[in-house]
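A quick write-up on the structure given underneath.
All protein chains of the complex are present and in place, except for one that has been dropped.
Lettered A, B and C in written order, each chain numbered from 1.
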Amino acid sequence: MNRGHRLDNRRIRILVTGGTFDKEYDEINGRLFFKDSHVSEMLTLGRSKLDLEIRTLMMIDSLEMKDADRDLIAEQCRATPGSRIVITHGTDTMADTARVLATRLKDKTIVLTGAMIPYKFGSSDGLFNLGSALAFVQTLPAGVYVAMNGRCFAADRVRKNKQTGIFEESL
Amino acid sequence: MNRGHRLDNRRIRILVTGGTFDKEYDEINGRLFFKDSHVSEMLTLGRSKLDLEIRTLMMIDSLEMKDADRDLIAEQCRATPGSRIVITHGTDTMADTARVLATRLKDKTIVLTGAMIPYKFGSSDGLFNLGSALAFVQTLPAGVYVAMNGRCFAADRVRKNKQTGIFEESL
Amino acid sequence: MNRGHRLDNRRIRILVTGGTFDKEYDEINGRLFFKDSHVSEMLTLGRSKLDLEIRTLMMIDSLEMKDADRDLIAEQCRATPGSRIVITHGTDTMADTARVLATRLKDKTIVLTGAMIPYKFGSSDGLFNLGSALAFVQTLPAGVYVAMNGRCFAADRVRKNKQTGIFEESL
Partner (left out) sequence: MNRGHRLDNRRIRILVTGGTFDKEYDEINGRLFFKDSHVSEMLTLGRSKLDLEIRTLMMIDSLEMKDADRDLIAEQCRATPGSRIVITHGTDTMADTARVLATRLKDKTIVLTGAMIPYKFGSSDGLFNLGSALAFVQTLPAGVYVAMNGRCFAADRVRKNKQTGIFEESL
């Protein structure tokens, strides 16, 4: 990097919680379900050479995420030795989890991201979002952020517009 | 963003120069060729809500890029009113173009990116790279950078490893 | 074709009834739904030059198909001027509809087909099945058939194995 600005080369941890990102189609019963995370496959596709460690904490729809789940995520963030964390998360309550984490973690750069369309469904925004989240987590100062739609929002100023599915700045 | 760190909301300009990113398969003669840029389609897929302006400067393989082409790119960077520019570029000479731009443009954040596999070929790294380039361009200080493999390199310290196709830090 | 065997060049009619084939992912509410049929898009992808006419009769999950719907399908088969018909149909009750049609239509070649994975989800079997159904309908004598898994079954000797999702010969 240019003098005075050096990207942190320490390992980035990715915490997987599920969300649309990782949904698959069950061809026997015609329903969407979770099997394994696709984050590793996506990183291979993106030819990522970052020093990453992936941990799957849960595989759930974020509408079903409970306080205990958010406690677990916060605890895992705290226990991460490095200071850079990306969390894959369902979009419906991503802003809620971001706010919970923001109140508890002050000294790490934590970026939540997700997808509107499952990665396995061909036309997913997931790869774009993952690329942007990994860039934001390398460059932003300590804080909790949501990376969606190519943009990055501070945890206390973001909401998902339920009508459009777009993340917006909230006041 | 958190107090003291505010992402620049000014318009980002994307300069398209071609490269593997935009190659297509000509089913009549079985050769790869350039038609139109896919950058706009990729931004739609990524559900980008950034304020972007796309300009196609050329559609060429970067092995065929001449000094005059790099002059044109530098001139277009200079003429861009905003300070944030992403350039899509073939990977073979991306580092060369970055170095040329770095000697001429000091006050803008310019991020070059590309792809190892054409976007139209299904398994492309392009969407991941575009997502990361757009995040880096919003967060890095003035300078010229190459964003590939999830990483970001300063223009004067990057090279493409011809054997592996991976971008590496050069000394 | 070789002497004595000439493929019927008359127009083939495709009757669309929905099924997994045509399901899409609604990114706002995270549910699967029907919008438009993808049959036309699939034929373009397959570079079909057959003389085809597509009619959408309904867009439903075949588990919700009622007697009145099957009456309508039979009526539309009868009203088709040509003798070659492909019906896209959900797999769950495809064999049931085939049997109903077999009792009512004796003088046309009718081939039902569908998909286990929605066409829009990237890894669909739909294009393979559509290709095979269109070939079977051009070559088989009058009768009602189910084309799935690369195979073709007579209407009175086929069932879907609910455990495996595979179509099998029934006795």
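In the analysis below, a contact is a pair of C-beta atoms (placed from the backbone, for glycine too) under 8 Å apart; a residue touches a chain by one contact, two chains touch by 3 or more.
Just so we're clear, the structure is a prediction, and the values are computed from it rather than from any experiment.
Taking the complete complex into account, C:143 is the one of C:18, C:118 or C:143 that touches the chain left out. For subunit B, the residues touching the chain absent from view are 20, 23, 25, 27-28, 30, 32, 61, 92, 116-118, 120-123, 162-165. Remark: the residues of subunit C touching the chain excluded from display are 1-2, 4-5, 7, 42-43, 45-50, 116, 123-125, 127-136, 138-143, 145, 147-152, 154, 165-167.
In the analysis below, only the chains that are shown with their structure count from here on.
The distance from the centre of subunit B to the centre of subunit C, with each centre set as the mean of the Cα atoms, comes to 45 Å.
Averaged Cα coordinates give subunit A a centre that lies 41 Å from the centre of subunit C. Centroid to centroid, with C-alpha atoms defining each point, subunit A and subunit B lie 24 Å apart. Residue positions of subunit A touching 2 or more other chains, listed in rising order: 116, 123, 165.
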